[in-house]
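Here the complex is missing a single protein chain, while all its other protein chains stay put.
Our next item is chain A:
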Amino acid sequence: MYRKIIKRSLSNMRDSYLIYILACSFAIGIFGILLSMGDNPSVHSALSWWDDFIYDITTIMSSIFAFFAFIYMIYVGGFFVKQQRNEFLTFEKLGMPRWAIITISFLQTAIVQAVAWVIGLSVMLVFQKFMGMLLFYLMQIRFNFVMHIGLKSFGLLVDVFLISTLVLSLINAIKTMRILQKRQRRTIIKTRWWLRIPAGIFGVILLLTAQIVTLYLFKDMRIISYSSKPLTEIVYIMGADIFGTYLVYFGFLPTILNIMERIHSVSYSGINLFSFKYMKERLFQNISILWFVTELSALALALLTFCYFGYQAVHQNYNSAYPFELAANKDTVKVIRKELKKNHAQIKGSYKTAVKINLVSYYSKSSQSYIRQPMTFMSYSDYESLPKRMHKNNAKINSHEFLKIDYNSSLMYNSDIDEHNIEVKGAPMIRTAEQGNSFPYGSSMHFGPMMIVPDNYYEKMPSEVKDTFYGWDFKKGDRLKHSQMKKLENYRDAYYMKVEFESSLSKSTIEVMKKEPNKYEAATYTQAGFLRQGNLKKHFKQGGGFYLFIVALFSVALLVALGSVLTLRILLRDDYQSSQLRTLQKIGVEESEIKGIIRCENTLTFLIPIVFALIQSFAAIAMFDFGRHISKNIILIYAGYIVLYGLFGIISFKVSWRGIKQKFKL
C-alpha cells in the first residue's frame, strides 16, 4: 500500500516534480562536468601552460556550485512536503503510524533525488564533450576534447549523490514530522494595513531616493580614487534598494491591489472582483520568495555587469599595452627586421612614427602633486595616421588640440579630468590637454606619458632625444622562435635617460646612456627596445575564454534556479486556491477569463522581480561602467537575460494552465 501511496503522490504532482528534477539534473550535470574537467587529460595537454590552475579553479567552482545547488534543493524540496500537508494529516487521522508517514516522505524524496541524479549524470555524460569543446572554442584552442571521467571524480560524484540524497531525504522527513506534530490549520495571513501602508510608502521613498542617488553616482564614480562620497552613495543605494524592494512588496503592491479592489467601478467589472483578491492573496503568500528572487536576479545582473565591464577594462588595458603584435624603436628595428626576414613572417601592416622626447613640468590634478618628467611627443598627423584601434579609446581631438596619454592607475575607473598648464622645455606652455590612456605602440614602449600635439607645435618644439617607433601586424603571428627571442633579449632596453633636474626646466637636461647604469637613480628612465605580444596574446585569449565559460555557466544555472523556484511557487498553489478557480468555472466564468487570471498571476510573479531587479542593477551600471553611460552591449546582455527569464515565465504559464485544466475535468 505504501508503494501505491508514493506512486500516487509522485504521479499527482508530476508537473512540479518534473520541473524540480530537470532543474536538479541540470545542476548535477554541470557539477559533474566541472568536476570531471579538472582531471581530464585533454584539458591538461591543451592547457599545459596553466598547470594546476584549471584543476584548482574547476574544483573550487564545482564546490561552490554544489553548495548552492544543495541549498536550492533543500529550499525547493520543502515545497513538496508543504504541498502534501493535508494528505499526511489525513493519513494520520486514518490511523497510519507517524513513522510510516515519515518514511513515505523520506522515500519520496530519495526517489526524486535518485531520478534527478540518474538524469543529471546522463546529462553529464552526453554533454561533457560538448561543454569541453565549447570551452576550447571559447579559449581559442584547436584541440580535441576527449570524453573522460576519472575514477577519483566518479567516486566523488557517487559520494555526493549518496550523502546529498540521504541528507535531503532526512530533512524532508524532519519537515514531515514537524507537520504532524504541529497539525495547525491553514495559516491566515494578517493584512495589518496600519503597518503595510506606511511601510509601503516608506519603501517607495527608499527606492526613489536610491534611484536619485544612482544618478549622482554616475557623476561621482570618477572621484572614487580620492573621495568617499561614491562609496557612501553605493552603500546607501544597496541598503535602500534591498529594504525598499521588500517594503514595496510587503506594503505598497498589496495596498495598490486593495485600493483597486475598493474602487467599485473597477472591481465590480468582470472577473476583477475575484482576481484582485486572488492576486493579493498570492502576493501575500509569495512576498519573501519574490523578494529573494528579485535580489538574486539583481545580483546576477550586477555580476554580469561587473564581468562585462571587467572584461572590457582588461581587454582595453591589454590593447593599449599591446596595440601592435611587435613594436620596436630606431635602435632595434634593423635586428628585428632581419629576424623577421629569416622566418618569412607575413607582415599584414607596418607603421613608423617619429617622436621627440622633451622635459615637462605640471601640476597633476589626478595625483594632486607637482610632476617633472620626460615626455614623448608625437604630431597630430602621425597620430591620426595610425590604425584606429590606437586612438579609439582616447578622447577625440582636432588638429589644434592637445592630448595627454598617461598610464591608468585603475583598471575600472578612468580619470578624464583635463590637464592644464603643462610647461614644456623650450616650447610654449600647453594650456589645456585632453586625457587618454591608450598609447600608440603600447604603454610598455614608454617610460612616461605621451603628448599628441598640433603639427606646427611639433615642428617648432626642440627635443632632448629624437626617436622613431615601429610597429608590425602579422598574418598568423611573427613566427619568432625561442632561439631568436633569446637573441633579441639583448635588445630589450634600447637606451637609458638620466635626467638632471635643475631649478627650472630650461636648465634641466637629459643624458642618454647606451649602457645600463651600474647604479639606478631616481631620475633614470629606460626606453624599451622592442615589445612583443607573443604568448601573452594566447594566454589572454585563453584566460578570457575560460572566464566567459564560467560566467556563462553560473549565470545560466542561476537563471534556471530562479526560474524554477518561481514556476514551482506558481504550480504548487494549495487545494483551496485551485478549488476557488473550479468554483468560478461552475458558476459560469468562461475558461478564457480563468486563463486570464492565471496569465495575470504568472505575469506578475515573473514581471515584478525582473522589473525591480533591473531598477536595482541600474546602480551596478553606474558603478562599473566607469560612471559614463549605458552601453549597447550591456543592454544586449540584459535583454538576453530577460528573454531567458521570460521563457521560464511562458513555460510556467503553460504548465500552470495545464494543471488547472486537469483539475477542471475532475
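The rule we apply is simple: a contact is a pair of C-beta atoms (placed from the backbone, for glycine too) under 8 Å apart; a residue touches a chain by one contact, two chains touch by 3 or more; residues count from 1.
Assume contacts and distances are computed from a predicted model.
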Not-shown chain resolves in UniProt (candidates "ABC transporter ATP-binding protein", "Cation:proton antiporter", "Glycine cleavage system H protein" or "Citrate synthase") to "ABC transporter ATP-binding protein"
Contact with the hidden chain, among A:41, A:239, A:270 or A:462, goes to A:270
Where chain A meets the left-out chain, the residues are 264-265, 267-274, 277-278, 281, 576, 580, 583-584, 586-593
